[in-house]
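For this depiction, one protein chain was excluded, whereas all remaining protein chains were kept in their positions.
The first chain written gets the first letter, and so on, giving A and B; residue counts start at 1 in each chain.
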Amino acid sequence: MSAKTLRRLREGALGYLLVLPALGAFGLFVFYPLVKTAYLGFFLAPPTPNLPSHYVGFHQYGQVLGSSEFVSDLGRTAFFVLLTVPTGIVVGLLLANLAHTKVPGIRAFRTIYSSTVATSTAVASVAFLTLLNPQIGVLSYLFGKAGGNGVLANPHWALPAVAMVTVWQNIGFTFILMSAALQSLPQEVLEAAKVDGASGSVRFRQIVLPLLSPILFFAAVIGVIGGFQSFGQIDLLTQGGPNHASLVLIYDIYQQAFQFNNPGYAAVLSIALFGILLVLTFVQFFFFQRRVSYASD
Amino acid sequence: MGDDDREPLSAVGISALTDGPAFTRRDLLRSAAAVGVGAGVGLLLPGVAEAKSKFPIGAATRSKSKPVSITMWHSMTEANLQTLQKLTDQFHRSQKNVRVNLVGQNSYTDTLTAYTTALSAGTSKLPDVLQWETSLIQLLIDSQSVVPVGSAVAADHYSLGDYVPSMLNYFRVNGTLWAMPFNISSQVLYYDQNVLVKAGLDPTKPPTTLNGLRTAAKKIVSSGAAKYGMSLKGAPATFELFMSLGNKTVVNHSNGRKGRATAVTFDDALGRSIFSWWSGMLNDKLAQETAPTGTGVYDNLLAIGSGIAPMTLDTSAALGTILVVLTQKQYANVKLGVGPIPSPGSKPAKSGGVFIGGAGLYIVKKSAAHQDAAWQFIKFLTSPDQQATWAVGTGYVPVRKASLSNPTLSKAWNSVPGYRVPYQQLLSSPVNPACAGYVSGAANQIDTAIQNALAALANGTPAKQALNEAASAANSAIRSYNQRV
Partner (left out) sequence: MPATEASARRTRHLRLVVRYAVLIGAAAIVLFPIYITIVDALLTPQQITHRPPTLFPTDPQWNTFVTAFRQGSLGIYLRNSAIVTFAVVALEVTTSVLAAYAFVFLKFPARKILFFACLATLMVPGEATLIPNYQTINGLGLLNTFPSLILPFVASGIGIFLFRQAFLGFPPELRDAAQLDGCGHLKFLFRIVAPINRSVIAAFALFAFLSAWNQYLWPLVVTQTDSVRTVQIGLRQLSGANFSQFNVVFAGTILAALPIAILLLLFQRQLVAGLTAGAVKG
């Protein structure tokens, strides 16, 4: 064996050694459980885990995915995404544009606009839970909804209210994202447009927006994926209620698995969620790939 | 905030309560009924199923490694936990064979999660004594992980004669007594006497039927005494209690007690009339809907304080908290009254009654010595004096009739007579399947279906449609559960 082969062998061994911790963890906590989830869907789970489960093949997949409950879950989830993603992006962009200026004290405003990054989903939800309480909440008082059952207990308003809390909590993140994007824009182009006499709004629509499209695409993807995975705010604010009004897919998974002791059912829903996110990511990617213009081109 | 802030205010609340003799009339009525029921109890105790399995009585005393150390999982917090700890300390002083380690699980839901999780890891992770929410009884039976308390009762020749019959009745399925009632509550009518007076109603005679409740609510609203007559919290138990008060079952096979329930029965004539009453109250603006979950659970009680809606139905376990809150200065003009939960229709049904809320104590299938030790502790916790201490410390209803002659309890109840109301209505409840409350492994989903239907009523869904939707959702949940068990 030559010294070169030996060195290559040693290099290979070191390579495997270095990727082993990460890949081992992925294997145990991402790939194996993903396969196991799909497998669990083939079984009717007993109400408590010490009892035997029954193999039913694809029957449970067909039953769950064909049920009207699943379709309603999907509808509500899509509605939630629709309520949060565009609003979030618009608000973030407006704030970023507002703060993209050089006036004294602007740093303080930037800090304020990014401040909600310090809140977690739980912090924001618990704060709003009490602010929206019909009897003691300041927000419900100001909006004239004092007394009665409040927005979170109203089937029409529960999901929009949860969406509002989500948008608020994400303001900091979207603001930071959009500000960074604005700052990375080539200043010469904007200056040139200014010299050409393009007015503020025209400049924004015709020059800034197209240049920002990659970042908007990114924010949309992150937002949609995050929307499908929004759990904490639902759990803390409405628990999927009232009358299923805020029962999104992820919350149904949690309820089936951990409250109704039906992990087989939940496994089928989980695989559906995985499939949807996979497809969404690809579709969005290819759809936007053609339409977005890259600043570096 | 120190305790000093509360004390003088606390006195205000209690005096507000003692002023009202609102309970006496119903009290008498209920006690009269209770005598009749109590006499028949001895005959109703089936010993057959319980004698079949041999419970290892005395195994803890005979054990070579004493003391036998057992674990109890509970969901008690704050004052309730302190009282439980006090009783456990008493138990340790009273004997040397058994030591109990209390493990708190924060809520019944957490207990459910922790217990099912521990089940998959084998019996070693399970507790020996389990405090388990009433409605989940069938799930626990199906898990095949508990020993019926009845088998210990039979082997120990233990007399159940002093236990409140309706409470034992709840824990009997197919003739087997599965648990001992421990922390028991019942829904009652809370109301502000001052508003009733303002509306021209007799504050000593709160409504006893749903029709009466509607009439009273109408008077309150039309007289301008308050914006709404009452708050209706969309809790499934309230609807289920109306069913049992009308002597009707919620699920088939005698409320799941003579065989596994396969379908709901609550979509019958009584169910429909309760739903239309509920929806009528909301539609006619006689009642406001409040949330049954989240921070909204107290909104109906806060609405009594703020004067928006002076009546509501809620668990008797809330009475202690209400007293504390009413002592706040801004609620000084509230004079709380407590009455029995009203019956559906225009007069109480003949053999209608209420079932319990709260939790029971179960013996988990572990070694003989542990089972026996668990039984010793359960016996202790449900003895008359301990139940008196428990009731005074927590606001729960004692499960023993003899507890009432305990001086501490009678003193406490004399100063706050409201505490007698849930006890009396449970004592007078007949022992029959409808009043036992329903059991089903899918209870969580059935309750959710009912809760959803009540929420739909608040949103203007017609009563019949809401009821049918609840029935069909509940039926499919029952089917799915029975398929899996």
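What we mean here is this: a contact is a pair of C-beta atoms (placed from the backbone, for glycine too) under 8 Å apart; a residue touches a chain by one contact, two chains touch by 3 or more.
Please read all numbers here as calculations on a predicted model, not as lab measurements.
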- request: Just name the one of B:L302, B:I341, B:L409 or B:A434 that touches the chain not displayed here.
  value: B:L302
Field: From B:D110, B:D202 or B:D284, residue that would touch the chain that is not displayed
entry: B:D110
Task: Have a look at A:F42, A:F80, A:F128 or A:W157 and name the one touching the chain we're not showing.
output: A:F128
- prompt: Where does chain B touch the missing chain, residue by residue?
  reply: 1, 78, 103-107, 110, 113-114, 117, 120-121, 295, 298, 301-302, 305-306, 321, 324-325, 328-330
Field: Chain not shown, touching residues in chain A
entry: 8, 11-16, 18-19, 21-23, 25-26, 28-34, 36-37, 40, 94-95, 98-99, 101, 103, 106, 109, 111-124, 126-131, 135-136, 138-139, 141, 146, 168, 171, 173, 176-177, 179-181, 184, 214-215, 218-219, 225, 228-229, 231-232, 235-236, 250, 253-254, 257-258, 263, 266-267, 270-271, 273-274, 277-278, 281
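Heads up, the rule we're going with is that only the chains that are shown with their structure count from here on.
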- request: Could you tell me the distance, in whole angstrom, between the mean C-alpha positions of chain A and chain B?
  value: 41
Task: Report the residues of chain B in contact with chain A in the complex, numbered from low to high.
output: 109, 112-113, 116-117, 119-120, 139, 142-145, 227, 234, 288-291, 293-296, 298-299, 302-303, 306, 308, 441-442, 444-445, 451-453, 455-456, 458-459, 477, 480-481, 483-485
Chain B-facing residues of chain A, complex: 44-51, 53-54, 129-130, 133-136, 147-150, 152-156, 237-239, 241-244, 258-262, 264-265
